[in-house]
Structures are given as C-alpha cells and as structure tokens.
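All protein chains of the complex are present and in place, except for one that has been dropped.
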Amino acid sequence: MPELGSPAAATRRDDTPTSHNTYVELVDVSKGFGGTAVLRAFSLAIARREFITLLGPSGCGKTTLLRLIAGLIRPDSGTIRVGGRDLTALPAHRRNVGIVFQSYALFPHLSVWENVAFGLRARRVERAHIAREVDGALDMVRLGGLGDRAVRSLSGGQQQRVSLARAIVTKPAVMLLDEPFSALDRKLRESMQIETRELLRRIDATAIFVTHDQEEALIMSDRVVVMKDGHVEQIGSPQAVYRKPATPFVLGFVGQSLRLAGQVEAAEHGLMTIATAHGVVRASGTVARGTRVLVAVRPECVEFASASSEHNGATAVVRDVVFVGSKTHVLLEAGRDDALAAELGGPSPPSITPGALATIRWRIADTLVFPLTAS
Amino acid sequence: MRSNADDAPYGVLAVPALAYLLLVFVVPVALLVVGSIVVDQRLTLANFTAYLGDSHNLRTVEATLRYAFLSAAFCLVLGYPFARLMLGLTQRAELLVFAALLLPMSLSLIVRAFGWTILLGRDGPLNHLLLGLHVVDRPIRLLFTETGLVLGTISIKLPLMILPIFLALKTIPSELHDAGAALGAGPLYRFARIELPLALPGILAGFALVFAQAAAAYVLPTLLGGARMQIMSNAIVDSFLILQQGAVGSTITVLLLAIVTAVLVLTSALASRRVHA
Partner (left out) sequence: MRALAERAAGIAGGIYLVLLAAFMLWPVAIVTLVSFSPTPVFDVPTEGASLQWYRKLADLDELWPAVRLSAEVGAIASVGALMLGSLCALGLRRGRLYCPACILAFLMSPLMLPGIVLGVAMLITFRATGFLDAYTSLVLAHIVITVPYVVRVLYAALGLFDFTMIDAARTLGYSHPVALWKVLVPNLLPSFVTAGMFAFLMSVDNYALALFLGDVRTVTLPIELLKLLDRAADPTVAAIATLMVAFTAALLVVGERLIGAARLVGRSA
C-alpha cells in the first residue's frame, strides 16, 4: 500500500471494498416521493478514503441517494451506516457529513470567513480554535486573506472553493459533492476537478460525487456507479466501466461508440459469429444462436485499414469528419439502427474525406456484444 | 423540484393562517349571505325583491352602478394611453412614474378625498384656473355634483387602471409589432389585432378593480357627492349606524357583494376566454 503523501498515493485506488474496509454502507434503501418510488432496495458499499461517483441521467435517483446519506431525507426502509454506526434515524445536523452543492449555497448575509466558520459555530467550538481551523481551511483552498469579502463579490470558482472549505472544516466523515462543477465554465471546471481531487486526497476524505457528466465521473473517481431509474447498471473502476460496459445503457451513457445491430448466427468454443448489415462480425462470448444483439466498439479502437483474421471490418462511405483539436471524429454512413464511428488521435489523413469510401477495422478482442431483450 | 425536496411537513405551516381566515373571514361573510337568502328556514330571494321593489332603492342601485361604470370607463380612456406611453420610458423614468403611481396609493384615501373637496370648492384652485383661462365667467359648482365626484374618483383610481394595463402591455414583446409591420399590417390594424387582444387581460383587470372599488366606495361619494348622493354604500352605513335596520342593511350589503363578485367573475372569464381563443 503506497504511503500517504507519496506520489503513488495520489493516483487512483483500485480496491473494491471488502467487509473490513467498508466505511459507508447502504443496505436495501428504498425511497419514494408522492407515490413514485425513486430507489428500490438499493445497496452500496463504499470503502474508506474511496472516491466514488454516482453517474446517471436526471431522475435516476443519484441526488436522492446523496440527500439520504446526508440525512436531509429519511429512507422509507433500509439502513444507512457510516463508520459502522447506524445513522438511519439520525437527523442531518447530528451526522458528520460535509456537502458541496451545485449552487454552492453560500450564505449571502455572512462574509466568506463567517460562512466557513458556520459549522464550527454550530458545534460550539471555542473561538480561538475556530479561527485556526477557518484560516487553515481557507489557505487550503487558496483563498487565504479573502475572509472579509462578501460572498457575492467572488467569482464562481472562488465561491466553489469557499463552499468546499466550509464543508471540510468540520472534518466530516464523508464528503458529498452534488454536481459541484456544473456551474463553472469548461476550462475552470477541468482545473477545479483536479484541484478538488488533490485537496480531498490530502485530507484523507471519503468522497461521494454526483454528476451527469461522464467525463467528470471518469476523472474524479476510484469507482463509478452508473445508475438508471433508481437501480445500478454497473459499478466498477472508470476503466472497467468505459472499456467493458455491462449494458447498452452504460455503453451509451459513458463515452461514444460504434454500434451495429445484429443477430447471432453461430456460437462455438466461446467465439460468436454475428450477422449485421455491414457484414459478419466475430466476437468472444457465449450468446445463444438466433439472439438479437447490439455489437459495439469504442471509437478509438477503430482504425482505417483492411480487416484481418484478428480484426472485424466494415466498408462504408465517410459522412462527416469533425476535427476537435487533439482528436478527429469520423462518422460513416450506416444502416438505420447503426452508427459507424471512429476516433483518430490528431488530424485525419487526406484520404478520409466526406464522400470517400473507407475501410475500417477493429480487433475482435475489443468487440462488445450485448444481448437485446425481446421487447 | 423533486431533487430538492425534503420530508419536513412544511404544508402544516399554512394551516394557522388558513384556519384564521376561515374563522374570522369566511364564516362571517357566509353568515351574512346565508342570513339574507334564508327566511324562515327556506331559501328565498324575498329580501332582495322587497328591497328592489321600492323605486327609491332601485334608484340607489342604479346610481351606484352608474357611478361605478362612469368612473371605470373614464379611467380606462385616460389610463390606457398613459400605460402605453409608459412603455417608451427609460428604466429610470419608468421607476419614477411607478413611484408616482404607487405613492398616492399608499397615502390615506381620506386625505386624497379631502384634497379634492378643497380643489372643487367655489374658491378652489380648479375654479381659479377656469376663471383665469376665461373658460367660465363665474365659479362653477363642482363640489357635491356628479361631475366633481367622478373627477375626484378618476384621480384616485387611475393607478388601479394603469398598472394592470401597463403590466399586460409589458409582456408584449416589441418584436410582435415589428413582425406585424413586416407582414404588412398598418398601425391601426396592429393596434386592434395585436395590441388590444394581448392587453385585454390587463384592461379587464383594471376595469374590474375600479368598478368594484367605486361601487363600494363610501368616503369619496360622502365627501364629494354630498348628502344628496344616495348610493348603496351610504345606504348601508345609514341603515346600521343611524336607522338601526340591520336586516335591510344586510340585504343591501349582500346585493353589493353580488354585484362586485359578478363583475370580477365576468371579467376574469372574459380574460381567460380570450387567451384560449
């Protein structure tokens, strides 16, 4: 285990929680609002000092989950435990969670310093101690000296950092962050994501992020929980979720993909032959013959070359070439339910222009196959 | 909204106010209404037919309706252009005019009515003005006349007409006029077909407000109309405070309530029909 503080410690942690390492635990948590169930028997175990992101579209229940852990709402059934303690019946102000909101929720009638001191004052910490902690927190977010400023006079990025300082100063057991960067513009967002990660590592925090931005999820977390309609679609490291999505939903929600609709023609010895509108595709797996499937590949695995025994291939007319700086997206004409796409690092070669016929290929090993249900 | 919800029973906080109004407002009004339409445990309009059967009473009601209508109509004619002109103002000027409209509304009605008694007097500034401009040879009698009363009423109720119309006009994006012009509509056509329909809710609201308030007005007619002016409000006051005829007073009150309610319901029905049309 890398020593805390060493460079290796700043990198991702890959362990999935074992029972002795579990720090935050949700067991069979259900919650509904006005007759509609948002979460149904939801369970999740989070390790100490783990960064985990709840990722999903709006309405999937991720924010509800966060509010349940914070204690702002109570579950209809189930248990919530932090550090072994059963918190389910405890109201928010008696749990020790820190939360950073999307809108920052800073108190406009108080100065920056008073905002950060708010939680310590609530706990009736003595004055000298408050001063030390607040100054320390402000320094940690690089806002030292701005304590007297009015909240309204700060920029978005600065407000976000005050919000962070306010949450960490009480040394919470868990840090909850609800889309904390969504209000920032793109450039700022990227630098804040990195800065926040470093800060939370430095204070040994266990952090739960909520976001609908899949890029952010991949950047910030040790594990990603992809959610849909109140249940888990997949839990795994960012690499696992990206390279090996468990369901078509995860495939579509995280990253881009090349997609082909197909039907399994043969499946022997772990190798499948799938018929698609763009030719035969081979992939490893054991889906039964006759099953309708979705074949997919990540676009960066697609190259412009002829097929081989280790590759699947397709030939199609280039529809569009989109240059985005460090990458180029190439879209090709495909059938109605299909999407042929490739991603090249850097600018595209001159032969790849709209209207040109192109041959693409990708490795059999990179091919993903998802059985589709009858409906 | 759901993501921001919490479990606390906030709704309960509304109960005290609602219960209070129910007890201290709804019950008395209900008793008043029921009391006038129930005689000997039977639903009847006998009280009202009896009241309106008397020609003097009928004249009182007529006078009330006439006064209310004239006030509202004049306010509309004068107030619409005012609201229209307010649109062209800069933000600062608009704020100023807003304050000029709202300020008198915060001041005591009695003070403003009193001001008009001075203005309309024989030696008052209005007569001085008319004499000075040689519009008349002798001071004319304005106090305790219908003309003077309506003048004073308009002056006081105008803001009530202007504000709703202004707010309604404000919601019309200026591009609509431009679009109309680009499509070939002349100014009069644009007014009738674009502006008027969209301003109608405001017009109806303003009209209803002024009419309802004028119909029930007491201080203004008493101070400016004088004892000769018999309208429903002072008939009500007289019946309770002087004549001790509570039953009749209640009947007139409920009749007034019915008139005011009818006007409000009618105008809001017209306003919402227009929106869907």
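The chains carry the letters A and B, assigned in the order they are written, with residues numbered from 1 in each.
Just so it is clear, a contact is a pair of C-beta atoms (placed from the backbone, for glycine too) under 8 Å apart; a residue touches a chain by one contact, two chains touch by 3 or more.
Predicted model only: the values in this text are computed from it and were never measured.
Note that the undisplayed chain, when the full complex is considered, contacts A, B.
Checked against the full complex, the one of B:A72, B:L101, B:L142 or B:I203 touching the unshown chain is B:L101. Touch with the hidden chain on the side of chain B covers residues 4-6, 8-18, 20-21, 24-25, 27-29, 31-32, 35, 78, 81-82, 85-86, 88, 95, 97-104, 106-119, 121, 123-125, 152, 155-156, 158-159, 212-213, 215-216, 218-219, 222-223, 233, 236-237, 240-241, 246, 249-250, 253, 256-257, 260, 264.
Listed here are the chain A residues that touch the chain not shown: 34, 67, 70-72, 91-93, 95, 97-99, 101-103, 105-109, 118-119, 122-123, 166-167, 170.
Please note the rule applied: only the chains that are shown with their structure count from here on.
Distance from the chain A centre to the chain B centre is 60 Å, each centre being the mean of its Cα atoms. Residues of chain B touching chain A in their complex: 2-3, 5-7.
Taken together, the chain A residues at the contact with chain B in this complex read 33, 38, 58-59, 63-64, 67, 72-74.
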